[in-house]
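Here's the structure we're looking at; comments come further down.
Note that this complex is displayed minus one protein chain, with the remaining chains in position.
Coming up: chain A.
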């Protein structure tokens, strides 16, 4: 019985696999290789998430909660202050201490320090280090979620929002063309949409933030006129984490564009209580530290809904999406922005394809000329190798970028290396006077350790690139690693299988077929 040529079988399967999964990329069906923004045009943004702000805002929320609960239970506290990452207050009646402890116990992830003073007990509440770490992490994850759902709501095709490192987000938006689109998207992404409701302090007057702090207040500018400042009582009555819905509409009386928001049950209860107790006073609606409006409370507002009037319908649209998809727990800042026009992308593809094809053709012709049949067999392996790279990239949904394309070009240059090593070894054995069959077997055997060692060291470099690289470098490293692995399969196994087939088929192979003079 004839021995099964398993090398050839594997090679043929690899070739079919490569071709089958390469075709979809060329006719635009899944699975396909995604083109990077540098090749198809679009925007690439790197956002930094300010985790510290999320920690501060968490403390602020705790302060609001404490104020609300103590009010309700008639526990008297004074001097409630939020100081960067800690909050402090004094408990006036020492007998309330057990009740107070009970309330604080419900605030998860906090450390409480108690100091007895002449007037009462001074409480200092801060987050545990573990909780701070978790808050930052949550802020990053939630920011990714939020930005994703905002972009979805905006109706963008294939946006990609991914984490980078501990505090960065990469947003990739292919196909954005107009300047106007770009600006609304940047606004949509970077709007914190942090809604807060504050009681306006009409009893005091303050010009500087310092004056305001004296009364435990803050000064915030009006959205329409930055010079106009409102004096607001801290902590806020409510914050935006309690919003469940926001829609765009128009106010009944004045027909101004407005956003109608709905609060969850806890928010509705707080809102109802507050408006009930403060009829005739003003309530400021603050988004991202700007006062949108400060209407006078006419009556108790139950049901937990309210409205924010805004300047234009477009603004209402963006803000409503932002509010509805949740606020960013921490502000984001734009660290990097790259936009590539579609025409440049097309140019880049064209140029790198020209380089790829001409480089490829030179290598193919050179190999065939230098090694004769052995060169043609190496060329077959090279072509299958190229198919395999594209197929594997398509299956992993990898993104092909300009440096990635260069990586393929480079791999083509290096992929023939294994066959050069093998063919040189075979030639040596032929010169030593071995017969062709022995020379071929010996050539593959002798070349093996050099090829394996050389490829593994290159692979180590590729892994290092992948581990520490960002964005495009990562893509490049993946292309290189796939290329190395694919070339081991095609150049070592594949070509060996072809020789075995030729030898078994009784073909007369002479030194001429290795480019040597007979």
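We take it that a contact is a pair of C-beta atoms (placed from the backbone, for glycine too) under 8 Å apart; a residue touches a chain by one contact, two chains touch by 3 or more; residues count from 1.
The rule is simple: contacts and distances are computed from a predicted model.
K.L.:
Name the omitted chain as UniProt records it, choosing among "Protein-export membrane protein SecF", "ABC transporter permease subunit", "NfeD-like C-terminal domain-containing protein" or "L-lactate dehydrogenase complex protein LldE".
P.N.:
Hidden chain, UniProt protein name: "Protein-export membrane protein SecF".
K.L.:
In the complete assembly, which of A:20, A:112, A:279 or A:335 touches the absent chain?
P.N.:
Among A:20, A:112, A:279 or A:335, only A:335 touches the chain that is not shown.
K.L.:
For the chain left out of this view, which of A:113, A:344 or A:504 touches it?
P.N.:
A:344
K.L.:
Among A:92, A:206 or A:450, which one is in touch with the chain left out?
P.N.:
Looking across A:92, A:206 or A:450, the contact with the absent chain belongs to A:450.
K.L.:
Considering the whole complex, which of A:9, A:112, A:207 or A:354 touches the chain not shown?
P.N.:
That would be A:354, which touches the missing chain.
K.L.:
Would you write out the residues of chain A that touch the absent chain, in ascending order?
P.N.:
Missing-chain contacts on chain A: residues 38, 46, 179, 182-183, 186, 190, 334-341, 343-344, 347-348, 351-352, 354-355, 358-360, 362-363, 366-367, 369-371, 402-403, 406-407, 409-410, 412-414, 416-417, 420-421, 424, 427-428, 431, 446, 449-450, 453-458, 460-465, 467-470, 472-473, 476, 480, 515-517.
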